[in-house]
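With one protein chain withheld, the remaining protein chains of the complex are depicted in position.
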Amino acid sequence: MTKITEKATSLLSEGTVKMIIGYEMGTERPRPLFCHTAEECEKLIMNAECKNNLAVYLTKKEIIGEEKIAVIGNYYVVKTVIQLQRENQINLDNLMVMTADENGEVITFTTIDEMKEYTDTHEPAPDPKMVAALEKIDKMSREERWEYWKSELSKCIRCYACRAACPLCYCNRCVTEVNCPQWIEPWAAPLSNMEWQINRVMHMSGRCVGCGECAAACPLDLPIGLLCKKMGMDIKSTFGEWKDGNVLSTYNIGDKENFIK
Amino acid sequence: MEENNNNFEPRIIAFVCNWCTYAGADLTGTSRIKYASNVEIVRFPCTGRIDFMLLLKAFAGGSDGIIISGCHPSDCHYTSGNFHARRRWMVFRDMLDFMGIDIERIRWSWVSAAEGAKWADVVNDTVDKIRKMGPYTEYKKAAMFLEEEKICHD
Amino acid sequence: MPYIMVVDKVTVEALGVKTLRLRFQNEEEGNEFEFQAGNFAEYSAFGEGECTFCIASAPTRKGYVECTFRKAGRVTSGLDRLEEGMTMGFRAPLGNNFPLEDWKGKNLVFVAGGIALPPMRAVIDNVLDRREEFGEVTIIYGAKTVNDLVYKEELKEWEERPDVNLFATVDPGGETPDWKGKVGFTPNVLGEVAPKSDNAIAIVCGPPIMIKFTFPVLEKLGFKDENVYTTLENRMKCGIGKCGRCNVGPMFVCKDGPVFCKTQLNELPPEF
Partner (left out) sequence: MEELIIKSSDIKTWLDQIIEHTPRVIAPVKQGEKVEFKSIKQSDDVDYESQTTVSSVKAAAFPRTETLFAYEKEGLNTKLYDVAKDNFVETVIWRARPCDVIGFKPLTSIFNWDYKDELYNRRFEKIAIVTFACNTADKCCFCTSVGGGPGNTEGSDVMLTVLDKENVLVEVLTEKGQKLVDLAKDLFEKAEQSIDKEAVLAKIPAKFTKEQIYKNLAKVFDNPVWKAQSERCLGCGACAFVCPTCACFDIQEDAHGNHGRRVRCWDSCGFSLFTQHTSGHNPRPTQATRWRQRIMHKFSYMPDRLNIYGCTGCGRCSRACPVDMNIAEHLTSIAESSHE
């Protein structure tokens, strides 16, 4: 009976929460689990492979309903909750955010500042494979980069798993589903796939928490995680750590740039 | 790339803000300053309204170069339109570069209503630069993906 | 491949609602083409796409085909921009039809709501052209407001006809001072009019909510399930039973419908 299951069972039996969202072991890798009853809490686990960003369910009314629920997520779930709160998409008094550290101790957050303090101190190391891939691309010339991205993204079958797995992609009518005007062609073609990725990452600029779930969700393992990573690094280097509001929806008179003459 | 450049006339699209750059371009006309004619101007209420997708649609539609211009910072008719735009362009430009789209073909500038001459220079420089770079064929080829399926015209 | 049709006449029915009268561009296709009341068609506005409407004119009126639509999205705005002489695409006849043959000699009750009069008009005109073969004809047609009523001249024409009793109604609050017809929701008006249900067939057509409210009223009036018909309006793309989106339970609305008898609907899961 791990501490998580103990905590979850107590929460459910006392009725403080109606449902708990956590992880359970799936066919080969952990997957999201929704516990409504105590015995379902037995299956709750928390380890390094638990990667799914559970915050994606917090904006879906049909799942969370009106009552109070709890979520036991990894580092990125906590960070996403901060971002969702900043965009006032979630109602904090209906949500209990919890996580577990390495030896299984359950940490419960009551306020946003506690979450911010936790996320600032527990930043996981960047994934070395991604850093290496980014360097490889930076060394390429412009034409090589164009060929690289065109060949990679022409494989995309437009299943939108990257959009579905992303907790910050909660629009109920995405830009691809709007047809007057038809911004992005809805069929799979190299250029429209690139336009789709550019659009997705531009709408994420300054909001993305870097959980990497879009890349993990892609059935073809396309390197779309690099786009979000690079966007995140560019934003951090040009605008520094942005605290209040999103980068593109606010402005600063003192922004410096060198290309507008 | 040199030999076909002499007869290549680049097609440039200019996204301009109505209050400053469009007025500036107007001034260029009234003061009889000559500038290259292959620019098609698209007027926007403010640079803040220029959506980044429009640039991609311009390239896909066959233009070889883009000029984006608006009011100087802090004299925007809507006070903060160009600040937002500036941020959007900074973020968008890095992303385009990372994806290998040729950002040299996009000219970003501030042209106020009084700078008629500057508008002519901006246009002429861009047209010469794009003429040297030649047509943007790789983007147009990617945009023609559906045409690979041949049609029988009998 | 769709037929090419030339737009002969454009009539504006109500705010945003238009009727297009179409003629086949090449004559032989026009002469060979026949359809039944209840069939629908896929109309293409080239450059915008394709969308699904019923064929609003009766098969007994040769030489032209009519369709009525409301300007709602990309394709309908494309159709809305068409003027006389312009061409558009037309894929028909699709779907099944109203079983007119086995309604001979029966009384007919038509219940239509808002923009759903066009599919009914195809049947009504067909019945009126062979008036003597059918019994009494009652039409109950409701719309939100007075100028939302479609086919205003036809409504007048049906009113004057002695052998058709027409009850046009508008939703409460939609009437204008000189409105002589009834006021109230279509199902309630149906309850007031209370047509006799023996030897009678009821045909209901309208938005899903209206269908759901009208069925209980018909039951109360004694209409047995096998005497009640309706046409369903589901999202359609191919119209030929392939693209897999218009199904209600095991039935494809585009191939096994759109005309369904209530007995069939009862077996289907509540998915329309």
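Miscellaneous remarks
All chains are identified by letter, namely A, B and C, in their written order; residue positions are counted from 1 within each chain.
Just so we're on the same page, a contact is a pair of C-beta atoms (placed from the backbone, for glycine too) under 8 Å apart; a residue touches a chain by one contact, two chains touch by 3 or more.
Small disclaimer: the values here were computed from a predicted structure and weren't measured.
Shown chains touched by the hidden one, complex as a whole: A, B, C. Check C:R61, C:R81, C:R130 or C:R235 against the missing chain and you find that the one touching it is C:R235. Seen across the whole complex, the unshown chain contacts subunit B at 145-146, 149-153. Mapped onto subunit A, the footprint of the missing chain covers residues 26-29, 31-34, 52, 56-57, 62-63, 155, 157-161, 163-165, 172-173, 177, 185-189, 213, 216-217, 219-221. The missing chain lies against subunit C, touching residues 1-2, 4, 6, 25, 44, 46-50, 72-73, 85-89, 207-209, 233-235, 237-238, 240-250, 255, 269-272.
Keep in mind that, in the parts below, only the chains that are shown with their structure count from here on.
Here A-C and A-B are compared, and the pair linked by more C-beta contacts is A-B.
Here the spacing of subunit B and subunit C, counted between their Cα centres, is 50 Å. Chain centres here are Cα averages; for subunit A and subunit C they lie 48 Å apart. Subunit B has its Cα centroid 34 Å from the Cα centroid of subunit A.
Among the residues of subunit B, none is in touch with two or more other chains. Contacts from subunit A toward subunit C in the complex involve residues 179-180, 182. Across the complex, subunit A is touched by residues 49, 73-74, 77 of subunit C.
Listing the residues of subunit B that touch subunit A in their complex gives 52-53, 56-57, 60, 73-74, 80, 83-84, 86-102, 108-110, 138-139, 142-143, 145-146.
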